[in-house]
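Down below is the structure, laid out as structure tokens.
Here the complex is missing a single protein chain, while all its other protein chains stay put.
Showing chain A:
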């Protein structure tokens, strides 16, 4: 990959004014990138780490690379309206390829790196992909494993070709060939890319995002330029004006770019803001990337926030008495100070001073260990964040804000301001209308609402009301202040044998508040009492067990330690107290294996596929309800 290293001491060219932001947001993505590059050509937009150092790419370079890659795609015979898949971890090439595909009017979509073979085939065929951009040989192998199940794919462009010896698939070609062709692109070819980018309309379909598919096959949501630019990126700018500058705002690209959340934040928001995307050496080593880039804005799915918080807590548990004492004192102050703020009161001067001291002595060093010392905004979105987790980060002085978004709608709501009350969903974004249907379902209308599901007119029709509102499937209300309150998913409510309604997500999230529990799946439908299958958090429980010198060999053996079972039992008992009596988890079993999306246990975003899950762990569920069955037999 060609790269320029523009000295970073160069003065930053500053923020875009509101009018420019709005104008750029209304443009098709290809044109928006070109115009942004013309406005601030020398600003850095991406830093990508390779062999320990970060290569800097400016807007001028980015835009140029996009144009070059687009020329290459055109030479391969890819035409407007074709669709092209991208598979791999986040990288500069991923960003360039995506923008290039969209620039020439083709349709881009990302495939999760953790997708199973069947899922890959399903997505390629649904989209009718004519080409695939693969990060490395691993994904070429996945494609080749499909054999002739992916008849439409004519080209496979590979970024990292180091492991590609001995492959004689004529479809394979290295990405370098597109970026630096033997025969340079003519000015006519380059001009053609410009024309195609200009010809596109903001309401054309630019990309596909496959929804996670917890029930059945995943669906391809057709997303227009405007959906993500206005409904996503622009809404973020409006809610968080800080990210638009004036200084560079480091962010980290670490989630899958196949997901709507990461696409909006890292691919399209930088066009309107001062965000500088940092891509680490390896997505698995997020911690290092965080410390190195020290993000201003850090967004992650709740699982990551939870994981980091539980690491911090278990780490402090094992540290010296002085450190533990300092942390306990600091937390005592933090609890009182934050509680006062959440109640809308101003804490007393003494309490504020004490909290400030606690921050300096304990919390700032703690946040720095995670590279979050300079983070002004932490965003958690993607799925529900356990209240406990959000509260924890706020005690520590990290302004963790809850966001609600949907692939089909873009961003729906954000919490506002400094240290919002944990657990709430927040207020709707400015350019989205919300209404409540008769059955309590939240319905949305606005720039972010998508175009429909590709090739599935019936399901598209189901998703919209007759007057064009999108049906979210969420039951909820809008409070007086504009706060959205989610009650439940429409189809998700469980009814116990005693006729009580239970909202599983509520119970599951309460139980997941424990640092030792990473996943909880509730069962109650048609049973006398709720039970749960629990996946332990491997790192936290390993630490816990090691600090007690318990002997174990691996995940399964860890789950079978009687001490671990009693640890989880006490955690469940503790967290049960937050719940109403009928909701309390009466029995649980610990899953003997780690959930793995590649084995199909979960969706690629780590959501549980209930049907599959229940079949897989049927013996455990039956075991929990053994007494119920006995009773039934006795009655007979």
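By definition in this document, contacts are C-beta pairs under 8 Å (C-beta built on N, C-alpha and C of every residue); 3 or more make two chains touch, one makes a residue touch a chain; residues count from 1.
Just so it is clear, contacts and distances are computed from a predicted model.
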{"item": "Chain left out of the displayed complex - its UniProt protein name, from \"Small RNA 2'-O-methyltransferase\", \"Amino acid/amide ABC transporter membrane protein 2, HAAT family\", \"Potassium-transporting ATPase potassium-binding subunit\" or \"Pyruvate dehydrogenase E1 component subunit beta\"", "value": "\"Amino acid/amide ABC transporter membrane protein 2, HAAT family\""}
{"item": "Among A:210, A:298 or A:370, the residue in touch with the chain that has been omitted", "value": "A:370"}
{"item": "Omitted-chain contact residue, chosen from A:147, A:181, A:241 or A:526", "value": "A:241"}
{"item": "Residue of A:153, A:362, A:379 or A:621 in touch with the missing chain, whole complex considered", "value": "A:362"}
{"item": "Contacts of chain A with the absent chain, listed as residue ranges", "value": "5, 8, 47, 52-56, 114, 238-242, 247-250, 254-255, 283-288, 291-294, 296, 303-304, 307-308, 311-312, 315-316, 318-320, 323, 326-327, 362, 365-366, 369-371, 374, 376-377, 399, 416-418, 430, 538-539, 597, 606"}
